[in-house]
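Of the protein chains in this complex, one is absent; all others appear in place.
Chains: A, B and C, in written order; residue numbering restarts at 1 for each.
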Amino acid sequence: MAEAPLAHQFDDIVQQREAAGLGMWTFLATEVLFFGGLFTAYTVYRMSYPDAFREACHHLYMWLGAVNTAVLLTSSWTMALAVRAIATTDRRSGISSLLWTAALGTLFLLIKGVEYYLDLREQLVPGAGFRTAWSVDPSHAQMYFVLYFIMTGLHAVHMLVGVGAVLVMAFLVWRDSQVTRRANAVEMTGLYWHFVDIVWIFLFPLLYLVA
Amino acid sequence: MMTADPARGFSLWPESASTGAPDIDRVYIALLGLTLFFALLIGALALGFGVKYRAGAQVIRDRIIHKTPLLEITWILGPFLIALAIFVWGAVVYMDATEPPAEARAIYVVGQQWMWKVQHPGGRREINELHVPSGEPIKLVMTSQDVIHSFFVPAFRNKRDVLPGQYTYLWFEATRPGTYHLFCAEYCGADHARMRGRVVVMTPADFQRWLAADPSAATSGESESASGEAMPPTIDSPAFVRFGCDDCHQASPTPAGPALHGLFGQRLPDPSHGSATVDESYLRQSILEPNAVIAAGYAAPSTMPSYANQIDEYQMIELIEFIKSLRDAPMREALP
Amino acid sequence: MTTAGTLALPKPSYLAAGWSLRSWFLTLDHKRIAILYLASITAFFFVGGAAAVLMRLELATPESDLVTSGVYNRLFTIHGTIMVWFFLIPSIPAVLGNFLVPLMIGARDLAFPRLNLLSWYLFMLGGLLAVGAIIAGGVDTGWTFYTPYSTTYANSAVIPMAAGIFISGFSSILTGMNFIVTVHTMRAPGMTWFRLPLFIWSTYATSLIFVLATPVLAITLVLIGVERVWGVGIFDPSLGGDPVLFQHLFWFYSHPAVYIMVLPAMGVVSEIVPCFASNRIFGYRFIAFSSVAIAVLGFLVWGHHMFVAGLSLHASLVFALLSFLVAIPSAVKVFNWMVTLRNGTIRYRTPMLYALGFIGLFTIGGLTGLYLASLAVDLHVHDTYFVIAHFHYIMVGGAVMAYLGGIHFWWPKVTGRTYSEPWGIFSAILLFFGFNLTFFPQFVLGYLGMVRRVAEYPPEFQVLNVLSSAGASILGLAYLVPLVYLTRSLIRPPSVGSNPWNATGLEWGTPSPPTAHNFDEPPVVTGPPYEYENPQAVASQEAQNG
Partner (left out) sequence: MAAHLPSRSVYRNTAIVLFVLLVATMVVSAVRLGVFAPVVALGIALAKAILVALVFMHLNRASRLARLFAIAGLFWFVILLALTLADYMTRSPSAS
């Protein structure tokens, strides 16, 4: 079975694959701490302003969030299938699974965009135009939305990177004569994709199910 | 606006003027001794081995490896026990230095770029100066109008950050009348270096005279008052009326809100936090966020509106001082 | 340590492998990337140093007469941000680590050479943004960016500076990832964990901090940026935020960052001391594990920066106790270095003088850390010159001394040249003297109550400040001297054999300077590190080694 070309610094292909895998997991540990800072800020403010968070959460479209969760879970499934297909030299199925993954990722971003638009229309975007009709201190409700936009926004940026990476992988697999040469790269892309999915798995209950 | 520093000469040791200062000095001196001991030990080892085993020196160089980790255990356990002892000692002194006595006299401090504003309970205000009596515990109730500052009096060996949006406390009991440095220790912007002032410690009698002197007549420093022993000034609070506090917080038979007299200093049962002591922070928070803490027996959410963004720090001090003045006396029916 | 298959064939060294700009700026060779870092951090060091010189000049008098307060505030911010993020943090890891990690473990390169080059570009991009921020009027928040000053009140180029630090943070993360993966997967045959040089252990521990702490700084800077640009409250209490939360997030990174600076320094000293004592290191495993212990414990102590900042009493007690625990692995290292001297044959060459200087100054820096961890004394000395003196003993007396020691130690390996030994010894002694004269008076100033970050101070503090400023001028000179003689050494052609110090370690088995791919065949390691042949040890007793 063909493998990715061996880079000069490695002794053999096993070492190269091990290095890539460990590198990816180390990177994901970094990402955990990157989002971890936000989750910490969220926890502190939710403890400080429980009522405001509850009231603010009511203004979100829980159903859009739930649909998006379903979209992302499905995309993780198709991503896992893509990794498997390419490892088993099933090029056609691999490419189609990758494209499905990218399509679902795009769908997620579109839904998120619609949601942002609705939030904007309902004056839920923090800043000068933030709605004033709250039973709680508006600055506390605004804190919820600041965190909501930063957390989902950073997640969306990660999704954008992920969709791009998945499309690049689909292109490389399509172009390459020996599909398994890309197996490792696709697997690494998959790890990243699943990680971004896991971040959303936590964002969903924390942001949408406070009430 | 900067008050002249108290004049001092060159010295290697800071002067000491509070009851807590010697405690902190003692920990410091012990640490100095420890530092000296270890620095000399390491120095002696380096010098001793360094000279004895220098290249070219004719000594027996034994290459037996020590198989027992006895040495390692020594210098793991030794520092551990020393560290533990200093931790406990430091913690005890720290708790004494940060826990104000219940009977301490409260004085309010508001930091703002780049000056210290002080308000005494009787209404007397000063800027970049703090007059206090000696021999009496003083509790500073501090907040900031803008960024973080830090109230630091080296002669008292104590400092505390002054934060916007909340009260922090610094307590001390001055021992010697005199004038002492007051610094802002937390960087706060362009003129941070000039946010200096002085603490004037007076005998209790002098302090009473100073307090009673007409605030508008006193620009800075002590102004002599011929009126002798001053009466504690009567506290009334225009803010209490202006913000409509009296509409609900009256000693009437069916109050919409809890009566306030005797409230300060009480320990209230509170379902979400166990219990809460009514101090300055509690009153402040209850005025700004009525729902933050609901004492047991009251309905949540509170019907009281939030006064956040309506009330400035000085009105807040006025309200708190007014509530504190309502010790056991029934509330007056008519406020001025 | 025995190696096989490292006999040099007449291959060009990594330095001789092309002189085009392309061959440097697009190089994937870890050694050339190390040189790129060396050149860039040296430049940053002199930017940060220039700011320090102006600060010390200003502080020679109690009034702000040389510069205004506003300028002074920008100077200490430049000094802090540039020295911390653009000199100290990359210093030993990115220069010596990049050069040595593959050589020491017997690998041809790091696991991800492209990422390594990307790290340098990110570092430079971040650095240029930081310099741009300085040129665009400077930043006056201090390197700590405390809120709400940095978000709401400061009228300076906070955003470009924060962006620069954010970007250079990713450089740290990528470097850390690279080292972790390299040490795990690319060790030569026979190079078990307990045969690794202690420099590798400490670099590995440092990399853990890079990877696990830096992202929290990154997100915190993002929040600062959002709050400043968007004008919404995250840390500003007037908008519902909590400034103390910022301090938690900031120190979660910035306290471990101190160990990013000092752990690699300890690694360097652990290499130099056994070499110049011609003795195997005492307590190898204890030193190795103490590096990891410091890295882990370093994450549990950040609250000691916040004892007077509004931290709750319970949290203060917990953080204080944990802070004291860091003293233990540090003490273990110092004592083990001392015992390594015993029965050695000690040569006082330039690197050894720097290493001994490190041990002395680090001991003082470490012990004065106890004052700050003990809650009581911290009430008085927090935010005073005592703190300044303490962390300069760790970062300058410790990290910079060891960095210079390491540069001198591996200079023959890196460049193939030798430097003037008398000048080396002179500047090491000058540095030690100048350093102490600069910073020792600051301990006294701190206990007297002089607060940090002020251009003006009460006149009675002047004598000690003048002493400190005088020391700083000597210190500045002691930094310039090596710059001159090390640069001068480059003029002559390479002339050093592969192992001028008679040191152990795989890097000394390669030619000086090494060839592009380090080893033609992977070396095979068969024994523990630091097997020094003590030339004067008594033969009959050597037999007892077992």
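Criterion: a residue touches a chain if its C-beta (ideal position, glycine included) is under 8 Å from a C-beta of that chain, and two chains touch if they have at least 3 such contacts.
Please read these numbers as outputs of a predicted model, since none were measured by experiment.
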Return the single residue from B:11, B:74, B:277 or B:309 that touches the missing chain. B:277
I'm checking contacts with the chain that's been left out. Which of C:43, C:313, C:466 or C:490 qualifies? C:313
Options C:46, C:153, C:230 or C:299, residue touching the unrepresented chain: C:299
Footprint left on subunit A by the chain that the document does not show: 1, 18, 21-22, 25-26, 28-33, 36-37, 39-40, 43-44, 47-48, 66, 69-70, 73-74, 76-77, 79-81, 83-84, 87-89, 180, 183, 190-191, 194-195, 197-198, 201-202, 204-206, 209-211
Which residues does subunit C use to touch the chain missing from this display? 184, 208, 212, 216, 244-245, 248-249, 252, 299-300, 302-303, 306, 310-315, 318-319
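Methods note: only the chains that are shown with their structure count from here on.
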Chain pair showing more contacts of the two, A-B and A-C: A-C
Which chain's mean C-alpha position is nearest the mean C-alpha position of the whole protein set? C
Note: subunit B sits from subunit A at a C-alpha centroid distance in Å of 47
Each of the following residues of subunit C touches two or more other chains, namely 238
Return the residues of subunit A touching two or more other chains; collapse runs of consecutive numbers into ranges. 137, 139
For subunit C, which residues are in contact with subunit B within the complex? 64, 69-70, 72-73, 140, 142, 144, 146, 148-149, 152-154, 237-238, 243-244, 277-278, 283, 286, 307-310, 313, 316-317, 320-321, 324-325, 327-328, 331-332, 334-336, 338-339, 341-348, 356, 359-360, 363-364, 367-368, 370-371, 373-380, 382-384, 444, 447-449, 451-460, 463, 534, 536-538, 541-542, 544-546
Write out the stretch or stretches of subunit A touching subunit B in their complex. 51, 135-137, 139
Spell out the part of subunit C that touches subunit A in their complex, as residue ranges. 102, 107-113, 173, 176-178, 180-182, 184-186, 211-216, 218-220, 222-223, 226, 230-234, 238-242, 245, 248-249, 252, 517, 522
